[in-house]
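With one protein chain removed, the remaining protein chains of the complex are shown where they sit.
Labels run A, B and C following the written order; every chain starts at residue 1.
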Amino acid sequence: MVPLSHYLIFSATLFSIGVLGVLIRRNAIVVFMCVEIMLNAVNVSLIAFDRYMNQHDGQIFSFMVMCVAAAEVSVGLAIVIALFRNKATVNLDEINLMKW
Amino acid sequence: MFLTFLTFLPLIGALALAFIPKEEEGAIKQTALAVAVADFLLSLQLYADFDTSTAEMQFTMDVPWITDWGISYHVGIDGISLLLYIMTTMLTAISILASFGIKKHVKEYMMAMLALSTGMLGVFISLDFFLFYVFWEFQLVPMYLIIGVWGGPRRIYAAVKFFIYTAVGSLLMLVAIIWIYFHFHETVGVFTTDIMLITQQINLDMIEQKWLFCAFFLAFAIKVPMFPFHTWLPDAHVEAPTAGSVILAGVLLKMGTYGFLRFNLPLFPLASVEFLPYVCGLAVIGIIYGALVAMMQEDLKKLVAYSSVSHLGFVMLGIFAFNHYGLQGALLQNINHGITSGALFLLVGMIYDRRHTRLIADFGGLAKVIPVFTVCFMIMTLSSVGLPGTNGFIGEFLVLLGMFQNEMSYAIVATSGVILAACYMLWMFQRVMFLEITNPENEKLTDMTPRELCTMVPLILFVFWIGFYPKPFTKTFDASIEHLITQVQPEDAHGSQDHHASTETTIKMAQATAVQNGTH
Amino acid sequence: MELLIFYPLALVSVILAFLVVFNKNAIGSAVCLIGMMLGLAGVFVLMQAHFLAILQVIVYAGAIMVLFMFVIMLLNLKDDDKGWKMRERNVWLTSGTGVLMIGVLYKFMDTTAEAEFNSPATVPDNFGTAELVGTSLFTDFVLPFEVASILLLAAMVGAVVLAKSKVD
Partner (left out) sequence: MSFVSLAFLVPLFPLIGSIINGFFGLKIGKDRVSWVACAGPVMSFAVTLILLFSTFFHPEGTPYPEQSLFTWIAAGDLVIDFGFQIDPLSLVMMMVVTGVGSIIHIYSIGYMYEEYSYYRYFAYLNLFLFSMLLLVMGNNLLVMFIGWEGVGVCSYFLIGYYFEKKSACDAGVKAFVVNRVGDFAFLLGIFGIFKMFGTIDFTEVMTAAPTTLIYDGEAATLITLALFIGATGKSAQIPLYTWLPDAMEGPTPVSALIHAATMVTAGVYMVVRCSALFNMAPLTMMIIALVGGGTALFAATIGCTQWDIKRVLAYSTVSQIGYMFLACGVGAYTAAIFHLVTHAFFKACLFLGSGSVIHGMHHEQDIRKMGGLKDHFPITYVTFLVSTIAIAGIFPFSGFFSKDEILYHALMDGNVIYWGMGISGAFITAFYMFRLVFLTFHGPSHVDPHVHPHESPKVMTLPLIILAFLALTGGILGIPLIHGWHVLHNWLEPVLAFDLETALHASEVMLAEHGHHTSFAEVLHEAQNKSHNIWLEITLMIFSVGVALAGIATAWFFYIKKPELPGKLTKGQWGFDLVENKYYVDEFYDETIVKPVVKGSDLLWRQADARGVDGVVNGVAWVIKLFSRAASSFQSGFVRNYALIMVMGFIFLMIVSQIEI
């Protein structure tokens, strides 16, 4: 049997990869994809806990995460489009509108 | 309930203004004025119904607010706050009338003024620490906006300085309030923020009192402002629009002295007596220092601002005289300063509107061109100097008399401030009003308009009314002052113990003093 | 049996995830991401979360990823993103952080999840079915569910507004 910790390690690995992507990629769209990886990694651990503890809450939570992910992606991509329209780039290094 | 209504009437007015389209400037101004004047006239009812024979809170209203924390909406008025309250409503009305000439964002300006009024009124009536603190902070915001949006060229600097300065002080006060809150629970067993209850039952030892006194002192001393904490005042005054300066000098500074009377003295009597030399020392320094610095100012508003530092020094001195004369004088001087400085700022604002400068050097010889203005200015100058027959004298006299009975040396030094007041005010008056007209622009000045006269006349009436017949004003203080003195009970009082004593006792004590001092 | 299925799936998913990050081409990244999500759907099935596995395929690998592809193609990004370069001064910081993070994560997982849960719990047959999850969703979690619907609505409106208007 696969112990729970293997699932969790798997989840953590995926999450780390996602973080890595966010940190090193410059393309806003790819960054978004990496965020999706992180969200998925979380889902894995949620469901794994469910399975090992015989409950449904985690699955509901994953469901919610998916909802949020959908919402986030739609808004986020809209922002990317708007940004691209204005700046003609999706390179995050050229976008520092959030500077104080 | 009436008190609550009066207090929130301006805020309701401000909300009502929100529904008037902002193009309708005339309607906005008139509505704001109507609300403020109505508030003032209604507040006179408080004076009519006020019972001067008791030190109890009157017109009280006590409704539980956040019951879990023991917070309630508890308001009321006693002799200390009554006149401050009425003066606030009056000055609000006057300053709204005075700011009809405002050009930009009229609607927002009027809303800010009315909201400010509610904040200030709330401070004077709150009998709950939490409520008090809410109002105390609340009035900062409109004032910050008034300075920061409608102010002069360095308005942002001044507004931020004003805000941060005051906020720093009041945060320490908040810490002290929270400490008291838990301490009261530990010792008495109730979670409450009711000021009256806490004042009656709290039990603090000397060390605790000292720390708490310092925390409250800083908050109020900044507001007053006392000597080393005064530098926000000239900046704020210079940059604020006329009405802002009037309110600032007339009411906001009074909140500091009011705080001393409401909190520091009754809550920390031991510490108050302990710190008397320091506070009085700072007050005396403030009197002399403010006067000397005022003398050198080139900007009219700055001069009046520094004179405020000097005058408020008298108020502080009176409060810490701990006897009837001093406290009465301090309370009266509070009102006087509100009237006189308010009027002076209005007058300076009037010539600023005409000439767009406040530098003394740009004026000269105005007496010939604008005689009515000159007369008003003269009356207010003399009131500021403390000429007998004007309001300024009564307050200063009582303060100094009170201090003289308690600690002679402070009174003697402070009295010399009277000389300096004459120097800086009259010198300024001469340079602005007298001499020959050197600047041709001054020849075209127009005299006061009826609207401007309307703002001045009530203040002038008060100057002479208080100067010649202050009894209607002072009688409201008496009971509260007696009560306050019993709360403080200075243990080392020299001259102040005899405030109950008959004249004969006084004479006997005086003889004893005389013998001690006798040369034989 | 489970072992045999889990480890290959996990390995593939991890590799695909790496490819998402290190692919020079955005389209390539997206394709890898789809693959990774399908892999995860497999892992879900392995854990008897059938309903979510389906959702994963439909919503994630389907709807969301289509959106990604669509945007990428719409913007027609060519060589805008040359690989995964980062700003110089952040290189060492980032890599150090990454290493530390992995270490910490593993350490953390180890200490918390080692002792218990060595084997899955015994679960009813209908565990993870649409029925069971749906019942739970519409009874205990009905409020979050409704809130989620509002969120989606808001996101939809937001997306339309953002994508339509010209931001100044």
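Rule of thumb we're sticking to: a contact is a pair of C-beta atoms (placed from the backbone, for glycine too) under 8 Å apart; a residue touches a chain by one contact, two chains touch by 3 or more.
Here the structure is a predicted model, which means the values were calculated and not measured.
Student: Quick check: which displayed chains does the absent chain contact?
Tutor: A, B, C
Student: Give the residue, chosen from A:31, A:48 or A:70, that touches the chain omitted from the document.
Tutor: Going through A:31, A:48 or A:70 one by one, A:31 is the residue touching the chain not shown.
Student: Based on the whole complex, identify which of B:377, B:397 or B:462 touches the chain you can't see.
Tutor: Touches the omitted chain: B:397.
Student: Identify the residue among B:1, B:190, B:206 or B:412 that touches the chain left out of the display.
Tutor: B:412
Student: What residues on subunit C make contact with the chain left out of this view?
Tutor: 86-87, 90, 93-94, 97, 100-101, 104-105, 107-108, 111
Student: Touching the hidden chain in the full complex, which residues of subunit B are there? Just list them.
Tutor: 161, 164-165, 228, 230-232, 289, 292-293, 295-297, 323-325, 328-329, 365, 367-368, 375, 382, 387-389, 393-394, 397-398, 400-401, 404-405, 411-412, 415-416, 418-419, 422-423, 426-427, 430, 433-436, 468-471, 474-475, 478, 481, 495, 499, 501-503, 506-507, 510-515, 517-520
Student: So which bits of subunit A touch the chain we can't see?
Tutor: 19, 22-24, 26, 31, 92-93, 95-100
One rule holds for everything that comes next: only the chains that are shown with their structure count from here on.
Student: Go ahead and note the Å separation of the Cα centroids belonging to subunit A and subunit C.
Tutor: Computed from C-alpha means, the inter-chain centre distance equals 6 Å.
Student: With centres defined as the mean C-alpha position, give me the subunit A-subunit B separation in Å.
Tutor: Distance between chain centres, rounded to whole Å: 59 Å.
Student: Taking the mean of the CA coordinates per chain, how far is subunit B from subunit C in Å?
Tutor: The computed centroid separation for subunit B versus subunit C comes out at 64 Å.
Student: Enumerate the residues of subunit B that touch no fewer than two other chains.
Tutor: Where subunit B is concerned, no single residue meets two or more other chains.
Student: Along subunit C, where are the residues that touch subunit A in the complex?
Tutor: 2-3, 6, 10, 13-14, 17-18, 20-21, 23, 26, 29-30, 33, 36-37, 40, 43-44, 47-49, 51-52, 55-56, 59-60, 63-64, 67-68, 71-72, 74-75, 77, 80-81, 84-87, 90, 94, 97-98, 101-102, 105-106, 109-110, 113-114, 116-123, 127-128, 132-133, 136-137, 140-141, 144, 148, 151-152, 154-156, 158-163, 165-167
Student: Going by the contact rule at the top, pick out the subunit A residues touching subunit C in the complex.
Tutor: Against subunit C, the touching part of subunit A is residues 1-10, 12-21, 23-27, 29-30, 32-34, 36-37, 40, 43-44, 47-48, 50-54, 56-57, 59-60, 62-64, 66-75, 77-86, 89-91, 93.
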